[in-house]
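One protein chain omitted, others in place.
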């Protein structure tokens, strides 16, 4: 049973920048592209270390993705980065037709996903990127929960062949895992076991779910917490097992309740083990300006909201 | 109980062209835009009737959508059309940030959705457009089942305020409804009642579902068929009612099993009435070249496949 | 009213009067000025002096609101001050008391991250209380990090995702022509923003549709986020590109108010073709430690930095 191991706060994008520099030394095929946001996405770190393998494509996300595709076709392993809203939305057709359709070996690593973007407001807060990437055949979709997992996810993505989307946030988040953290694409991780309900969480919501579980445990409610870092391919087996064991399911994601982890779990339940479900996420609205903490609270994405969701779903499950 | 009323075949896009001409006469604010596909989308009919209110934006889908937004901000009611794969994918960020975010009164009517595009192949067969549009806050998503419904859907979309996505196919499909067909955005329609299972279908799959139900009825299995023409906002009440009544749910759509009608129904079941579900759709693959009929067969989207899905879900429901 | 001060300066009554009379006569004051019309020379001087004061006021507003917000885009707001001032106090035919007047000229801030300069102009022009500027980027504020057309009167389009505003402006221009309304549409683009393909789609379409009622201003401050535009991904030369895309083009010092007014007058005179004004500007203009500093693109001044900046602006005098 893992708990929050550290109160250290690191932004996942910082871990990404570091991971790129590390991998760059080992993998000569690694090239990195950005769209005029390298200081924000932290690809600037790679640019400093390996300037000849870094390409700033300017404010042109379509070309960013298309150029990455060409580099991949010529044997490179490109990581293309920009804000999540632009990476997935502004270049969707490019990702679809030029990368996913031929299954090219391009890694799209987007930062500033979700409402924790904060003050920039709704136009910059991607709440739909998981949905967009998940619907693409053959696309792997990863949402790391902390800096350690980010590092491992980036390394694993670069090591596998085929298109991968990695979703990172802007803000510093608690470091949950140790260096020994086992990360395997497609394998969800039970961070905490419990028979009274299960919370499937991804990204920043994993820490919130752990906190909620600790509070609930004090009240005698034992909630399993599963870190679904890979939203696609989904760890169907584990989800079914936990749903069966608990009979009460909550999902938690910093994303729309349509098309993301909540939908993915709903699909699995419907097709394998129907069970009461409460999806926590952004409920069909855009974000807005405010501090990340204010927005997480206003949009119902904090531990107390997870606690309420657990209570609700247990009620429905007749507990 | 409605059955297939006619063996007449009309492409929904033809009905769209006609609807535009009709509405154009009554609604002076109506303007139509296309991206060099007006003969295929049938907006050419409107262009002929009202040339000054038609704008061909050339092969530039981003600008197509942005210009439509500007026209809406100036009081016009724009219908913007092109193929579904380009309408939703090439201009996603434009739809998101310039139309959906401010909730502008733009109607995006896309044709050539789904695998019935046929010979043009996977690059042209949108299997993700419903997912893309459904995740956008405030977006209405309509998938008409026949020519009559298309006409009514277009009229209803133009009559309401706010962004709407209408999904149309390329091929001629059976006319299912009469002129008296009642169409209301957000209200799904029970075309056939039955207590043994329910099939929620949308678009071209409605006709297949009806056919499957007729065959099943001959075998003594009474299947309800619901035409979910509006995928968003979803008719949650009706879906829950039918799920409760039948206890065995099938969804059928010419779209990915991720993010479309199947996911939407899975979400509703999970949150309201957990029940066994089988989702029929494109299972995480792109389309390919072939005739529409061959592809529907190869990808498992015909009446016989619905029958098998009903049998499967009834088995799981313990029937 | 301290001369050169940073309070909410009111323009002198004489300027107001002269502006009004010329507007009433159906002409742009700037037009008269430039073409040597029969306006008193004192009125000319007064006009430019008034606009300069106004620009300084807006700079002060910017520093204050950005400091209060604690985040936001300083550099690209400051570089656009004169362009926005010229537009809102001289060029645009608008009615702040009736923001949806159908015949109003439209201004689309395509480089939506410069929202503060738009908000400051709208507030100073009377669309909403000036005090509200201090709510910038706060939860619940109408002053979102990027302009939200649903929330704030005077905002003509939601922007923030770069490269989209010209398409919106084109749609407005086409609608205006269809409805035979006399309004004009102005769109402000960043130079880095010109790297977005959609800008060129819209440029091509506007030329094709001969939208003479559409004017683009490019805030050519030479910087984007990752560095100088010439080293990140050069969109230069801009005039050649816009010309090749069928636009009439002029270049101007984007901080020279008389020159800007002349350029806007020029744009009105061109018919049957959209017009582009390449405004050469300095990013961070008016705050010495921000000028030409790429790091000040997306950063707000601290309280101390704001004090420095305001002092500097207040000491700048009439002609800065």
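Read from first to last, the chains carry the letters A, B and C; within each, the first residue is number 1.
Going forward, a residue touches a chain if its C-beta (ideal position, glycine included) is under 8 Å from a C-beta of that chain, and two chains touch if they have at least 3 such contacts.
Predicted model only: the values in this text are computed from it and were never measured.
Asks: Of the residues listed, B:14, B:241 or B:288, which one is in contact with the missing chain?
Replies: Touches the omitted chain: B:288.
Asks: Tell me where the left-out chain touches subunit C, residue by residue.
Replies: The missing chain touches subunit C at positions 195-201, 204-205, 207-208, 233-235, 237, 240-241, 243-246.
Asks: For subunit B, which positions touch the chain that isn't shown here?
Replies: Interface with the chain not displayed, on the subunit B side: 34, 36-40, 44, 56-60, 62-63, 85-86, 90, 118-124, 288-291, 294-295, 298.
Asks: Which positions on subunit A touch the chain that was left off?
Replies: Subunit A touches the chain not shown through residues 31, 52-53, 55, 57-58, 60, 62-63, 65-76, 78, 93-94, 96-98, 101-103.
We adopt the following convention: only the chains that are shown with their structure count from here on.
Asks: By mean C-alpha position, what chain is farthest away from subunit B?
Replies: Greatest centre separation from subunit B goes to chain C.
Asks: Which one of the chains is closest to the middle, using the mean of its C-alpha atoms?
Replies: A
Asks: Applying the contact rule given earlier, which two chains have the most C-beta pairs between them?
Replies: A-B
Asks: Taking the mean of the CA coordinates per chain, how far is subunit B from subunit C in Å?
Replies: The computed centroid separation for subunit B versus subunit C comes out at 43 Å.
Asks: Averaging over Cα atoms per chain, report the distance between subunit A and subunit B in Å.
Replies: So the centroids are 30 Å from each other.
Asks: Quick one: which residues in subunit C touch 2 or more of the other chains?
Replies: 148, 158-161, 163, 197
Asks: Can you pull out the residues of subunit B that are in contact with at least two other chains?
Replies: 93, 96-97, 101
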